[in-house]
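Let me give you the structure first, and then I'll get to my questions.
Rather than the whole complex, this shows some of its chains in their spots.
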Amino acid sequence: MNEKIEKLINDKGLRLDGRKPEELRPIKIEVGVLSNADGSAYIQQGKNKILAAVYGPKELHPKHLALPDRTVLRCRYHMAPFSVQERKSPAPSRREIELSKVIREALEPSLFLEYYPRTAIDIFIEVLQADGGTRCASITAASLALADAGIPMRDLVAACAAGKVDDTIVVDLMDAEDKKGTADVPVALMPNFNAITLLQMDGDLTMKEFEKAFNMALEGCRKIYTLQKEALKAKYLNVKEVEE
Amino acid sequence: MSSIIVRVKQKQISQLVSKGKRLDGRGLTDYREIKIEQGVVEKAEGSARVLLGKTEVMAGVKLEIGQPFSDTPNEGVLTVNAELVPLASPTFEPGPPDENSIELARVVDRGIRESKAIELEKLCIEPGKKVFVVFVDIYVLNHDGNLIDASALAATAALLNTKMFNYEIEDGEVKIKPGFSPLPIRKHPVAITFAKINNTLIVDPWLEEEQTMDARLTITVDDEGKICAMQKGGSGYFTPKQVLEAAKIAKEKAEEIRKKLNW
C-alpha cells in the first residue's frame, strides 16, 4: 500500500527488476490468436498482457459517417477491470479516450486508408494486465493485428517509451518507474520511414535529457520492430506448415 | 458468411442432430474440450482463463473493502459483471452492458450466490460497517458459443485462485498483515447449457449451433447434485418433459465435469 521505494536505480546502475538502463523487458509476441477477428495479436511486455484485434474493412453504420475517399479508422483502447491494482470501472475513462485517439493517430500514417472508401476498420485493444507502457505495447500489438488482417500498410509501427528515473535516462519503463520516475516519453516509429507517429511526454527534462531519452526510445522501437517481424514470420511459417 | 451459406449450414446442423450427430463429431451430450489456466493475471487477487473449444473467457477477481447490504450486515458482498468486449465477436459492440452481457452476468451470479459457493459470512470485517466486496469480472475474449458455461467455469476457477490479504483491526482501522489466505469457497457450481435443435436437446452448443437453435436452457448444479439456478433463453420453447430430461442430464454432466476438474 504505502510501501516506499527508496531507490529506482541501485548502486550498480541497475533497475528494480535488474535491468540495465538501455535494456528492454522480456517481450513475447504472438500473431493470429483470436479466431473471430480478421486479425489479432497478443503481446506480453514485462507483466503487460495485451490483446489487439482488427475487424474490417467493413460497412459503416450510420452511413452518413462514412467517407467518400477513405476508410474510417476507429480505435478503442480499453482496460479490463482486473488489469490494475485497484479495480477499474469498465466504462471508458478520460485517459482511455485520449489513448484511443493517440494510438489511432500512431497507426494511421502506416495505412493506405484510401484503398477502402466508405468503409470502417475497427481496432480493439484490451489490456488484461497493465504494468507501465501499455500504450506503446498496444501500438506494437495493434500494428501486427492490422498486418494479420491483411490491411495494406507502408510499414509496421513499433512503439517504446523512455524516461528519467533517479536522474538516469532509461528505456521501457515499468509501472513503478512510470509512477515514481520524473519523466516518460512514449514514441512510435515506422522504422523504414524514420517516421515518428506517436510522441508524448510528461515530466521535466532539459533539452539534452530529452534528446537522450528520445533516441533511446527510438532504439527501443527498432528492437521491437525486429520482434514484430519475427512474430509475423512465425505465424506465416505455421500457417504454411498447416496448409501443406 | 453470406446468409445463404448460413441457412444451408443450419439445415445441415439440424438434420445431423435429428440423427444424433453433430457437425464437429461430438455426441449430443458431449462437451468440447475444457482447458483452465489459473493465476493468469498476477495483479488480480484471483484469475482464470477458460477455453471451451474455441470459446475463450477470462475472469478476474478483485477484493475491496466496502459496506454490507443492510439486510445482511454480517456478510461480504458479491458483485458479478460481464463484458462482451468487441474483440471477441463481430456482433459485440463497444458501449455500456447490453441485455446479453447483463443476462450472462446475472446467470453466473445466481449460480455462485444460490449455491452459497463463497462463505460470505467469513468476509465480514466489522458487522454492518465493513466487509469484503468480491468483484468477479468476466471478460469474453472469443465467442464461439456457450458463453454461460465457459463464464461460470472461469468465475469459479478464478474464485478458487483468489488470495485475501491477512489483516487485523486496530482502532477500527483495517491493518494489513503479511501473508495471504485463500478465499473461503465451499461449493463449485457448474452450469450446463442445452440447446434445442430440431426438437432435440444437445449440450454445450457452439456458435453455429446457437445460430440454429430454437431455445436455450441453462441448469446450474451444485456439488450435492442440487439445482441452484436455471435460465431459459431464446425465442423458442421447451416441453415439460424436455425440462425434466435436461435436469437429469445436467446433474450427470456437472458431476462429470467437477470430477474432471478435481472440484
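When the chains are written out, they are named A and B in that same order, and each has its own residue count from 1.
Here is the rule we go by: a contact is a pair of C-beta atoms (placed from the backbone, for glycine too) under 8 Å apart; a residue touches a chain by one contact, two chains touch by 3 or more.
Just so we're clear, the structure is a prediction, and the values are computed from it rather than from any experiment.
Although the view holds one copy of each protein chain type, the assembly as a whole is A x3, B x3.
One rule holds in what follows: only the chains that are shown with their structure count from here on.
Subunit B has its Cα centroid 31 Å from the Cα centroid of subunit A. Looking at the complex, you find that subunit B touches subunit A at residues 40-44, 47, 54, 56, 58, 60-62, 64, 81, 83, 85-90, 94, 96-97, 135, 137, 139, 141-144, 176.
On the subunit A side of its complex with subunit B, the touching residues are 1, 34-37, 40, 47, 49, 51-53, 55, 58, 76, 78, 80-87, 90-91, 122, 124-126, 128-131.
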